[in-house]
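Inspection log for the structure reproduced underneath, given as structure tokens.
All protein chains of the complex are present and in place, except for one that has been dropped.
Order of writing sets the chain letters: A, B and C. Residues in each chain are counted from 1.
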Amino acid sequence: MPVHPPQPSAMPTEPTPQHAPREHAFPVRVYWEDTDAGGIVYHASYLRFLERGRSEWLRARGVDQAGLRERERLQFAVVDMHIEWRRAARYDDALVVLTALGEARGARFDFEQRIVRGAELIVAATVRAAALDADSLKPRRLPPHVTQCFA
Amino acid sequence: MPVHPPQPSAMPTEPTPQHAPREHAFPVRVYWEDTDAGGIVYHASYLRFLERGRSEWLRARGVDQAGLRERERLQFAVVDMHIEWRRAARYDDALVVLTALGEARGARFDFEQRIVRGAELIVAATVRAAALDADSLKPRRLPPHVTQCFA
Amino acid sequence: MPVHPPQPSAMPTEPTPQHAPREHAFPVRVYWEDTDAGGIVYHASYLRFLERGRSEWLRARGVDQAGLRERERLQFAVVDMHIEWRRAARYDDALVVLTALGEARGARFDFEQRIVRGAELIVAATVRAAALDADSLKPRRLPPHVTQCFA
Partner (left out) sequence: MPVHPPQPSAMPTEPTPQHAPREHAFPVRVYWEDTDAGGIVYHASYLRFLERGRSEWLRARGVDQAGLRERERLQFAVVDMHIEWRRAARYDDALVVLTALGEARGARFDFEQRIVRGAELIVAATVRAAALDADSLKPRRLPPHVTQCFA
């Protein structure tokens, strides 16, 4: 499915040092629920995998999403994504979601993510998330105790 | 959630005349299955809505995806998407998926899609699909009888 | 897939007169999102279809689930289901979800539901739902203004 070459500038696979050089790895197994009758993983299933990767990245940094929502009425939402499906994954494949923080500023923070199967790149995505007020759903500046976890 | 301004050049909402000026509208109701515990529609659910819109666009043009796969071993896959989540939709909302063909060339074809709630823009997406051989999953030129349906 | 005969007593397809003889019909189209790599509709997708049927049944009776939750902190949950998958549906199939209320008493109400493709029975289900307090998640008696809608 590599129909067209990736845009390297829009899809950096090597994050620059100032942008979180540490890449977080999270394994995902492909189950029947993730596939479609085309015989491969349904394209939107990868967004679920990417979100698991970001959720685990946050957990690894000590950010408690459920607690933030309940106690501070702060929640995160994805606001922008560029995603390329480069190869097809199949039932039972053992994938790994790789997540690195890009820039975090104001209410928003960016991620570079990849999904790989061994050495093969399956999916590449640039994701922009935003912190929102859980009631008004308006953007809200990330509190320092959260951005400290990102550092 | 309009955290940042859209890039008009990357997200044309007014397709140029040579690129299928006719926009196809398909209604989608939001059910519990589409929402998450943040109280709003789960971000990946919109990709399912967009795909329903493209499937109905194809059906309206007389393209029979199931038949193409079975008889010609041709199937379609999404290979690239830029998507912006501009506002949050909620349980029970009546949405409309708007779909317009962009360029179609070789094995690939592009769509401009929007999801709206009344006059409000909820999601905007630029989607690149590709025709694949159903067995090898390699890109395969769109056959003339399909591109004729696109015209 | 009709491996074993249905238990007619547990799966009445003809509701008795005192149990809502009127059967509500709601069409559902099968999209790629609903299928799996087995080439057929993923078994859990039918539960989404059944829920759309119940949601539309409620809407047709004038019950506003979103409003009930917001204004009265009342929400519905499925607590018990017996479901039989009798035949496989496929991509692009046009299905119909048939819904009839069974008994409604206290906090709970039962549905008999079927999913059909033309004259073929695809899925049969007996579903028990309960009214819950949205905060405590404890069962709460259905208010009269709701049970009146059920009559």
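In this section, a contact is a pair of C-beta atoms (placed from the backbone, for glycine too) under 8 Å apart; a residue touches a chain by one contact, two chains touch by 3 or more.
Since the structure is predicted, the reported quantities are computational estimates derived from the model, not experimental observations.
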Inset, instruction - Please provide the labels of all shown chains that the missing chain touches. - result: A, B, C
Inset, instruction - Based on the whole complex, identify which of C:Ala25, C:Ala60, C:Ala94 or C:Leu137 touches the chain you can't see. - result: C:Leu137
Legend entry - Contacting the left-out chain in the complete assembly, out of A:Arg52, A:Arg87 or A:Arg117: A:Arg52
Inset, instruction - Write down which of A:Ala66, A:Ala119 or A:Ala151 is the residue touching the left-out chain. - result: A:Ala66
Legend entry - Touching residue (missing chain; options C:Met81, C:Val96 or C:Leu121): C:Met81
Inset, instruction - May I ask you to list the residues on chain A that touch the chain which is not drawn? - result: 29, 31-33, 48, 51-52, 55, 64-66, 90-92
Legend entry - Residues from chain C at the interface with the omitted partner, ascending: 1, 3-4, 38-40, 43-44, 47-48, 51, 69, 75, 77-86, 88, 107-108, 128, 130, 132, 134, 137-139
Inset, instruction - Using the touch rule from the top, list residues of chain B that touch the missing partner. - result: 32-33, 35-40, 42, 44, 90-91
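One rule holds for everything that comes next: only the chains that are shown with their structure count from here on.
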Inset, instruction - Go ahead and align chain A to its copy chain B using Cα positions, then give the rotation in degrees, nearest 5. - result: 180
Legend entry - Chain closest to the middle, measuring from C-alpha centroids that were averaged per chain: B
Inset, instruction - Would you kindly state whether over half or under half of the residue numbers at the chain B/chain C interface are used by both copies, giving same or different? - result: same
Inset, instruction - Could you give the separation in Å between the centres of chain A and chain C, each centre being the mean of its C-alpha atoms? - result: 35
Legend entry - chain B-chain C separation of Cα centroids, rounded to whole Å: 29
Legend entry - Of all residues in chain C, the ones touching two or more other chains: 32-33, 90-91
